[in-house]
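Single-structure report; data block below.
Excluded from the complex is one protein chain; the other protein chains are retained at their positions.
Showing chain A:
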Amino acid sequence: MPSTWAEETIFTNKAQKIHVCLNCADQMELIAWFRECSSISARKQIDKIVEFFSYLRTHSLRRPDLILPLIHVLRDIKDETVEYWEAIELAAFAAADVSNYAIFDWCCNKVKQRFGDNWRLHRLLGLFHEIRLDYKAAAAVYEAGLAKFPNSPELYKRQVAILKSLNAYEQAATVLCNYLETFMCDEESWSELVYIYMYLRKYEEAAFAVSELIVLAPSNWFYFLLLAEIYYAMGNYQCLLTARKYCCYVCKLQQNCPRVYYDLLLICRSLEKYPRSSKDVNNERLLQYAAKHLKQLYKYSYYLYAIEDLVRK
């Protein structure tokens, strides 16, 4: 029986708001953890709170209601570890979320006192403006930050994030390409570029970006699947043949992925429309193969009827 879901809006460094579903059990566990942090004795509280903040940060959970009540403990900590400063940063984001300028300023001043002027401080200030939807001010902060710290990749990424928020995808692609001319091995940025090009329906550029991802991370089967889907989207006969080969490769790497069999089914069906494919013995065989595996994967599922319907068409 499906559990009830609560949606959480997640703020990620990838400049996209993605919705991640936390089920009720996880929510309750989070709140129980928060209550534990609030109630235990001062000596154990610090470690628990830092651990709690690390969890929130790792899972990109935006919960100012759980973070702000625990900030008073951070004021008293003298042991300055990396986790402590990450907790300070998280506290600053939480304060910005609820427009608590006092706490935000306290966090920024603390970071500035310890580390001086650095790119993280600029990012913090820029994110504060972004949260308030003041993109112009945020862009100005990032520009100033890049002038002082030109080899800070995070600031370039925030500029791309602003452009995406303003739906200026073309400009975002341009900025990202300029960034990738220097930081060529940044996998995250190449994957962001793929999604931007796909949004803009620029499939050839997207294919180039995905093949760059394949070169940087050849063990990640998902990139091969993505390339197959992009070639399928391009639509011409040669691209469909290439897409089919990549799907077969992914089938070899990942036998239990329904998506690859579904893609293979669609590609083989599209190839059937070409007269040349009548001489291709592989097409029919691969169509049967994909159908068989899809049915097998959904054998015990409620959606088997939909799969059989799909295969029958």
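The working rule: a contact is a pair of C-beta atoms (placed from the backbone, for glycine too) under 8 Å apart; a residue touches a chain by one contact, two chains touch by 3 or more; residues count from 1.
By our rule, contacts and distances are computed from a predicted model.
When the unshown chain is looked up in UniProt, the name that turns up among "Small ribosomal subunit protein mS29", "Crossover junction endonuclease MUS81", "Cytochrome c oxidase subunit" or "ER membrane protein complex subunit 3" is "ER membrane protein complex subunit 3".
The residue from A:V98, A:I214, A:L297 or A:L310 that touches the chain not shown here is A:I214. Which of A:N167, A:T182 or A:S301 touches the hidden chain is settled by the complete complex: it is A:T182.
Of the listed positions A:E29, A:D65, A:E80 or A:E143, the one in contact with the omitted chain in the full complex is A:E80.
Within the set A:E36, A:D134 or A:E154, the residue that contacts the chain not displayed is A:E154.
In the full complex, chain A makes contact with the omitted chain through residues 80-82, 85, 111, 114-115, 118-120, 149-154, 181-186, 207-208, 211, 214-216, 218, 224, 242, 244-246, 248-249, 251-252, 282, 285-286, 289.
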